[in-house]
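Not every chain of the complex is shown here; the ones you see sit where they belong.
To keep things simple, chains are lettered A and B as they appear, and every chain counts its residues starting from 1.
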Amino acid sequence: MTPSWTLRADRALPSDPEVRPIAREIYTTIADLPIRSMHGHVDVTVLARDEAFGNPAEVLVTPDHYLTRMLVSQGQSLVSLGVLDRATNTKEQDPREIFRRFAEGWHLFRGTPTKLWMEHVLVEVFGVQERLSGETADAAYDLISDALKTDAFRPRALLDRFRITKLATTDGAADSLAHHHRIAEDLGEGRIVPTFRPDPFLVLDAPGWRTQIHALAEACGTTVETYAGYISALEMRREAFIAAGASAVDIGVTHLDTTPLSDAEASRIFDAALASTVTPQEAAAFCGHMLTEMARMSTEDGLVMQLHSGALRSHDPAVRDAFGADVGYDIPIAMEFTRALQPLLARFGHHPRFTLILFTLDEDTYSRELAPMAGVYPAVKLGAPWWFLDAPDAMRRGREAVTETAGFYNTTGFVDDTRAFFSIPARHDLSRRIDAGYLARLVAEHRLELDEAIAVAYDLTVTLPQQAYARK
Amino acid sequence: MTPSWTLRADRALPSDPEVRPIAREIYTTIADLPIRSMHGHVDVTVLARDEAFGNPAEVLVTPDHYLTRMLVSQGQSLVSLGVLDRATNTKEQDPREIFRRFAEGWHLFRGTPTKLWMEHVLVEVFGVQERLSGETADAAYDLISDALKTDAFRPRALLDRFRITKLATTDGAADSLAHHHRIAEDLGEGRIVPTFRPDPFLVLDAPGWRTQIHALAEACGTTVETYAGYISALEMRREAFIAAGASAVDIGVTHLDTTPLSDAEASRIFDAALASTVTPQEAAAFCGHMLTEMARMSTEDGLVMQLHSGALRSHDPAVRDAFGADVGYDIPIAMEFTRALQPLLARFGHHPRFTLILFTLDEDTYSRELAPMAGVYPAVKLGAPWWFLDAPDAMRRGREAVTETAGFYNTTGFVDDTRAFFSIPARHDLSRRIDAGYLARLVAEHRLELDEAIAVAYDLTVTLPQQAYARK
């Protein structure tokens, strides 16, 4: 049977007949280059164990908050999509039913990147032959389910099939990194590397902070009873991550501030946190201080510092209580980078061992603040359009807003930022298409020659991620 | 004589030769669909009385603040355009002169939607045959003037000619709704419906608030001497609106906040307002509280809640004193929705009887805040680009900023938001063209198949306005 659902060769390339042939020519030069996934959230245990993935619902639907949030916005409940309600300890148990709910809502994704990613996954990776709908749901489910049981669909086999030559995971700062060491033995060093994520240790008034500190101390084989001990423990863990191949730190904060504190003041606040008497103001000041400390550590150990900011986490507290974090209820807020980063950049913005990669969810900051800073401070690089902005038009707008001030060479190339392992090739492919389209327009408008555009496309795909994420 | 001024069939469709034929194909499927005008400001008395409209100036020029503001910005005075200066009790008395001033400034509207709307009105509705200018002004005036005297140009006849099958007006919460009842008798129920506008009752420190409260009490045949009585009166009026066919509430606030107060605190502030001792801070807190109360009422009576925010009204106080409100001097300000709506959405964001339609004048909030919220909360829908943003490029930017995160199905379709009755078809037609053009680009870029785009176009024109504005 001839499949009625196929991927168009020119998808996501500009339609303008003067631009598209150029875009295709540029895209062709980078389409098959290997993937370096330098910032993502794939669960390392999946790659360590290399066992078969689960059923289609638990692989493709339930954990993908881009997908579940859209279905929820149109009346589905998280429970009905397989997310556990901790309060009632219930969730939909039938994966086929969950998958069907997704298929029945397929039209809701029109115009979204989820549609493009899932088409790539379903058609290209799994070979689904008919457009998703309530009618075709079961056939697609069966096909995917059968494929997932085969060896060809085990994680490491897919790693090769997807041509992923490097993959950075995100790991808690107290993590033992045992899985990474095991994978390094199996696959060689440097293919799967950890990323140091210290967030829970930086927010002194978060619930469970002292438990986290205990875990941190344990991971170091020491105790953490003072600010100096805390700093030292974080430095030790960074070294352990470096030993496991890490090249980068990833930090996410809601409120951005980088005002340093004196050691005495930092110590005082840290002690207050241990004594559970810290105020929200003190905790916020400490967090800002620790961003500067993380930068200082980077100048000493060379780890690249990634900084994400601008989402108000768990907007609906009842949803957080029932389902936990990261279920689609984080909502962006307006950002201010110019003043907030000034103290940090005044200290380290020209340091030869420091790289600071910035991400935003507030598009206005691209041309107003981020590109001007990346366009002068050697340490600053702009991360790829992230999260809600990781979509064709948003990525294009990102390039248009950034390039005229910061050029291409102060950006890092694409990062997929995903826990959806199957969609990694789709995301990188889409990004390459958008970059090719943007470059092709510059060529068609005679703002760039074709050879320059092809060189830039290669650099965006290979050179810049390598350089930006290289430990210094 | 062959008219030298005509409307181009492909106007406002994309020029890209790969996109335009697709856009035309999509547009053709929706071009002649009836108009459901679910949010507008047509004066209901016009439709109740069904008398001939006035002269060309008072119909097309004087009341249109898009139009007068542009002429004022280039040196005309409001008085010279027929707006009454209350201080001096003067205004231009000669409608022909007023119309000529508009015609002489026709070039000022190049690039604006007013040009497109007025071309549609003049050429399509009235049959003007030569481009507007100082030279052609009198001929156009005479032609329009003659037409307006004919029966074919009376309001209800135009309602049919314009294929307006449903029209929502905006009405003060204390309105008797007598006009609506009379129209329902004449035209059947549900064609012209009121919208409940409570704004003046929510701002306790506005001049005349107690007069308003008196009118509210009178409309209910009761007295309003307590907070409980006030709430009860508002609920009674909502019921009266529902009985008259209303499906929605429309609220506009300058400062957005939805923090609820305790009943005791709300009562205390309400009493202070009655005693004229309320502070601006108390009045602001009460207004924020009342947004949450309005949402609570919607969960009980099912009225859709529309929320407009983000304009600083009457920027020039001297203009307000002389000419009143709504004469073109409202200027937008930066908006924050994520934190401001959090209390309201935490309470009612998942309520099955609640629909909250959001409008903005700050484009940055589309991708940053509004689309992320609409893309997860079932209650939240995004209203059409509004006011200054109701224009070809702004509408296109709106779709581009919203769709990738919220899709099409969390938007409401177009609303014309106008008091300019003659321009209603022009506005809906322009919106349909822009939607067709946006969808066509997605098709040309293989991000959507043509059949999907045609289905979306129909839904944006028919299904979504019906669903979003259906009382639940």
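Note that a residue touches a chain if its C-beta (ideal position, glycine included) is under 8 Å from a C-beta of that chain, and two chains touch if they have at least 3 such contacts.
Nothing here was measured: the structure is a model prediction, and the numbers come from that model.
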{"item": "Identical protein chains across the whole complex (2 displayed)", "value": "3"}
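The definition used in the following text is that only the chains that are shown with their structure count from here on.
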{"item": "Inter-centroid spacing, subunit B versus subunit A (mean Cα positions, whole Å)", "value": "40"}
{"item": "Subunit B contact footprint on subunit A (complex, rising order)", "value": "8, 10-17, 20, 69-70, 72-75, 107-113, 115-116, 312, 315-318, 328-334, 361-364, 388-389, 391-394, 397"}
{"item": "Subunit A partner contacts - residues on subunit B that touch it in the complex", "value": "16-19, 334, 336, 338-339, 342, 345-346, 349-350, 364, 367-369, 371-378, 380, 400-401, 403-410, 441-442, 444-448, 452, 455-456"}
